[in-house]
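One structure is given below, encoded as structure tokens.
The complex appears here minus one protein chain, its other protein chains still in place.
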Amino acid sequence: MTTPTPSPASPASADTASLAVDMRSIVKAWPGVVANDHVNFEVRRGEIHALVGENGAGKTTLMNILYGLIRRDAGDIFVNGKLAHIQGPRDAIALGIGMVHQHFMLIPVLTVGENIVLGREPTTAGDIYDAARVRQEIGELSRRYGLTLNPDDKMGDLPVGLQQRAEIVKVLYRGAEILIMDEPTGVLTPQETTELFHVLRGLRAGGKTIIFISHKLKEVLDISDRITVMRRGKVVGHLITATTTEQEIARLMVGRDVLLRVDKAPANPGPVALAVEGLTAASDSNVPALRGVSFEVRQGEILGIAGVEGNGQSELIEVLAGTRKASSGRVLLGGKEITNLSARAIRSRGISHIPEDRRGAGLVLNYSVADNLVLGRQRSARFAWNGFVLMLNAILAWAKRLIAEFDIRTPTPETRARALSGGNQQKIIVAREMASEPLVLLASQPTRGVDIGAIEFIHRRIVAQRDHGVAVLLVSAELDEIRSLSDRIAVMYEGRIVSFEAAETPEERLGLLMTGGGRADAAASKVAG
Amino acid sequence: MATPSAPTTERTASADTPTPLSRVIAYLRPMGTPLGSVLFAFVVGAIVVVATRGNALLAYESLACGGFGIFCQNGENTALQLSNTLVFTTPLILTGLAVAVAFRAGLFNIGAEGQLVMGAIAAAVVGIKLGTWPALILLPSVLIAGTLAGAAYGGLAGVLKAVTGAHEVVTTIMLNYVALWASRYLIIGGPLQAPGAFNASPPVAAGAQLPRLVPLNNNLLFGLPQSVFTAYTGIFVSLFGAAIYFFIMRRTALGYEITAVGQSQRAARYAGISVRRTIVVTMLISGAFAGLAGAVVLSGLSHSLVDTYFQDTTGFDAIAVSLLGQNTAIGVVLAAILFGALHAGGQVMEADAQISHNLVFVLEALVLFSLAANFLRTFKFRLPAFGRSPTQPAELEAQDVVVGAADEPG
Partner (left out) sequence: MNALLIILGLFKSPDVYHSTLTYGTLLLLPALGGVISERSGVVNIAMEGMMLTGAFFAVVADLAWHNVWLAVLVAIIAGGFMALIHAVVSIRYHADQIVSGVAINIVAAGLTVFLLNQFYGVQEIGSVAPQFLIPNIKVPVLDAIPFIGPIFFEQNLVVYIAIILLVAINIILFRTRLGLRLRAVGEHPSAADTAGINVYTLRYGAVIASGLLSGLAGAFLSIGLSNTFVPNMTDGRGYIALAAMIFGKWTPLGAFAACLIFGLGQAIYDNTSIIPISPYFLSMLPYILTLVVLAGLVGRSIPPAADGIPYEPGNE
């Protein structure tokens, strides 16, 4: 059964009683977009069922409906063969459904124990919180599922992997038989992912049903029994893991064969534009994020930084852009030191930055497209007389030019950026950062959450910048993107560049390097981590 | 999400060729929420009056009479009422701008009253101590002194916020009390007390006084001696202030940056804008407007520093003025006229309808509730988010409100 069954799948294939979850013809529309369009979703008892799709395909919406966080517009939900009336999380919990959210639902200032029992706290007489019983019950759960945790630790002090473990224990404590895991590996290190999969298999052996949401196909193939694929709010395929391939899932997810090849001429690198020497920096939570990073980017070259998210890429870009301080090391732009200058100074020296958080950091969403197109350059001689009085006509003319040149689909230059699609919002940033004619372009996840058309456009533009002589530093979580755009690839792992590779390096080798393998000294770096 | 750009383009095909009607609607739309809020306030206010056995119709008629000289029952003089309204409106425009500029940066300046008092103190000191200077120099000095003192006082809250993170709401409340007690201290047994007065300073020199709109004598004007028309040229200072505000917010890189910080500190920081510096500069400007208000009232109306402890509410009314005016220059002026008229009308209401002028504060609070809660929901209107979560971008106004046009070029 390698071909996808047509949607909607016939429910006759499985006997209804053996289904843990049976969602029928679920509809949910937001203003302007149908997130779930008559979705049918079946999960058998005791299986690990993967729900896959691109960002925005409607996976999380569907699961939030199942968990009662979002009201559906239409459709029925059956849990264990019975029609379920889910009005809120409380109803879902009562039905034995638990959800581990992508963004953890944990309270940093409370203890692990308090977090786990929240909502079902054991009490003694007079509503007094019974800490002793909490310890005892969590201890039991921990032992049964091999999930060691200290209930008295403060949640905020735990590493991400343990926080997720607490989330799982929290769900189990509520007596969940059906666990929804929303993109659980996005924040994990490879080791933590391995551990998580071990735990999930243990839970399955213990009779639990698991819904595993992901867009990482390798993981899906590794962990799941069956797969449901969503695209643009619809279910486009039901697959059996054992008999499918990565290519098949990818084709269903994207709707055509993905071949993110970018036509580009060989690079013609010039002198070194950006040099980084022994850079170290701390993360927001004040743990070392960069542990001595060194590399060079030449003019007319794209250096791609490959790595699992959370290995220091974000911090590296922030240090280079001037929004995070380096604790040691140097950054040189054209041979001149720019380490720890302000964001404004770095910008004015010719470093452009496409930030990874488009809506939060790249745009003022309530500003017009035109205003966003001058963000960061509002005091430049081009747009402001004496750096103070804005020249509105110049700004408007500039905006019109960039809107045409970068094909930004906006009704008018005065339209608010908020009203545009993700792809067009990203084009505003790309246009602004490229049009300032930088020496160095920092591009962080430049196509995340953007539609295919915009992806191709942005890719072409990045290559054009390179051909124009700009030094491009590209960070992306998408290995395909890194491989198709980069002239050289630097692999980042746990705050270090572990290897420089050629663009043609096979994906397998990069994958190995990204997860700390593939090098003679890999073992050493694991210990250091 | 996939590509919702198609419908967007479609919807705006007509917007590219605006009809005269659609233009008028576009101009009137931002007034929907404020006008609705005022209506809401008057309806609920009427219920309060009736519930306490008052005559709501009579109350509102006398309010209108006192504010605009219309619907008068007892032969009040229209010109006099308008003059009184102008007296209240003059400083309200400036304090309204003070609060508005802070709102633009996502800051809540509850301290306009304190900054106003500090401005008045500085203006009084200059106007009294340097009274021998020629008017041509003295009068500007008085106004500038008030502006600078207010700026310094507002800037203090800005520095506390930028450097130590102390929330401006709490610090400005505390600074209000400090200023009010300081002014009391100065004029009751302190260095500025006038000989023989209980709680007032001596008047400032004649050259330090803003002239009245009509000369102070007993010639008849609209059937009344000219001396009763207390409206003064401070209104021009206020309108000039509104023009400055308009210019800063709409035409300068500074205004662009202030609004950017208010909308999204993160985006501002990434764009190389110093958030701390912008906060301090905003509070300096905010305090400057409020301080100028204090100087204007002192120079044009009271002439000496008097005890205003909670009798004067100009700095607090400013919050309602700026919110009702949706933080735009024109809106603030219009809202200041409305509240000026309400305060002036309150006095007539007290005389004609025997209803305390404090009803005006009830109406003001109802306007605030209605604006903040957006009971009408016709238009989306949001205040800056004062939370600390950087993931929730602040929204000064939502798309529908064209107020944002003030930030848009062209």
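Letters A and B name the chains as they come in the text, with residue numbers starting at 1 for each one.
Heads up, the rule we're going with is that a contact is a pair of C-beta atoms (placed from the backbone, for glycine too) under 8 Å apart; a residue touches a chain by one contact, two chains touch by 3 or more.
What you see is a predicted model; the values in this text were computed from it and never measured.
The chain not shown here is in contact, across the full complex, with A, B. Only one residue in the set B:F42, B:F68 or B:F108 touches the chain that does not appear here, and it is B:F108. Contact with the undisplayed chain is limited, among B:A26, B:L57 or B:V170, to B:V170. Contact with the undisplayed chain is limited, among B:A260, B:L338 or B:I355, to B:I355.
Only one residue from B:I319, B:L334 or B:V348 touches the chain missing from this view: B:I319.
Per the touch definition above, the residue from A:L69, A:V199 or A:L392 contacting the chain not shown is A:L69. Mapped onto subunit A, contacts with the missing chain fall at residues 64, 67, 69-70, 88-90, 93, 99, 101, 103, 105-110, 114-115, 118-121, 123, 126-129, 170.
Within subunit B, the residues in touch with the undisplayed chain are 48, 52-54, 108, 110, 160, 163-166, 169-171, 173-175, 177-178, 181-182, 184-185, 188-190, 310, 316, 319-320, 323, 355-356, 358-362, 364-366, 368-369, 371-375, 382-389, 392.
Everything below uses one rule, namely that only the chains that are shown with their structure count from here on.
Residues 32-33, 35, 56, 232, 321-323, 342-348, 353, 355, 357, 359-368, 370-371, 375-376, 378-379, 383-384, 387-390, 392-393, 395-396, 399, 409-416, 418-424, 451, 453 of subunit A are the ones touching subunit B in the complex. Partner subunit A is touched in their complex by these residues of subunit B: 1-5, 7-9, 11-13, 15-16, 251-254, 256-257, 259-260, 263-264, 266-274, 390-391, 393, 395-399, 404-405, 407-410.
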